[in-house]
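Everything below concerns the one structure shown next.
All protein chains but one are shown at their positions in the complex.
Showing subunit A:
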């Protein structure tokens, strides 16, 4: 009798855990928009939780989180901001992890300009070289490292135009205002191929890894759904989605 009662209790508890669906609000760096939508969709399919995604610049999210923004988790475009939040006591210690590593591409809208190498940069036959602001964006900092390794930093500097983020660097090239630029591989590759213009996939050894970290925020410390989402992002299913968007 006692055993049955205990079993019943456990079943009921399990059931109540099952129906405890939560609504999450998650801040996500805008460069990760497309994969995150797909990941959240898959996560919602596997659980009863609902995820509300907010996309924007990591710097602004950082400022907003410091001032009480209602996010349970934060997917930053870099490693520094989740770390700073943890130090400020606004994120759950030990919850930080790298969810994606970005690849860099030198890309031109012109199908002949970038022929799978940095030749166009060496020859200097371009008007402007677009890159993300190296002081703000990890992709920009990586682009400068590549130029430095190639010994082209000073030579190309007068031609730099800086986007506030990697999306803007892409925009400068896509609109033809800059002949070429360093963009995220995820922006120009589809299913492993460059989808327009010409590009050089920059080898990984020319720059530090562009790691993007996620962190559980203080607000989500008691949320089973937030923890489940962060776990799901590390699953094989999510990894396949992330890779399909050109992240490494």
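Here, a residue touches a chain if its C-beta (ideal position, glycine included) is under 8 Å from a C-beta of that chain, and two chains touch if they have at least 3 such contacts; residues count from 1.
Just so we're on the same page, contacts and distances are computed from a predicted model.
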Listed names "biotin carboxylase", "Heme exporter protein D", "Succinate dehydrogenase/fumarate reductase iron-sulfur subunit" or "Molybdenum transport system permease", with the criterion being the UniProt name of the chain not displayed: "Molybdenum transport system permease"
Residue in contact with the excluded chain [from A:155, A:176 or A:203]: A:176
Hidden partner chain, touching residue among A:57, A:145 or A:244: A:57
Touch criterion as defined above, residue of A:44, A:164 or A:201 at the omitted chain: A:164
Interface residues of subunit A (partner: the chain not displayed): 57, 59-60, 62-63, 84, 127-128, 130, 133, 135-136, 160-164, 168, 171-172, 175-178
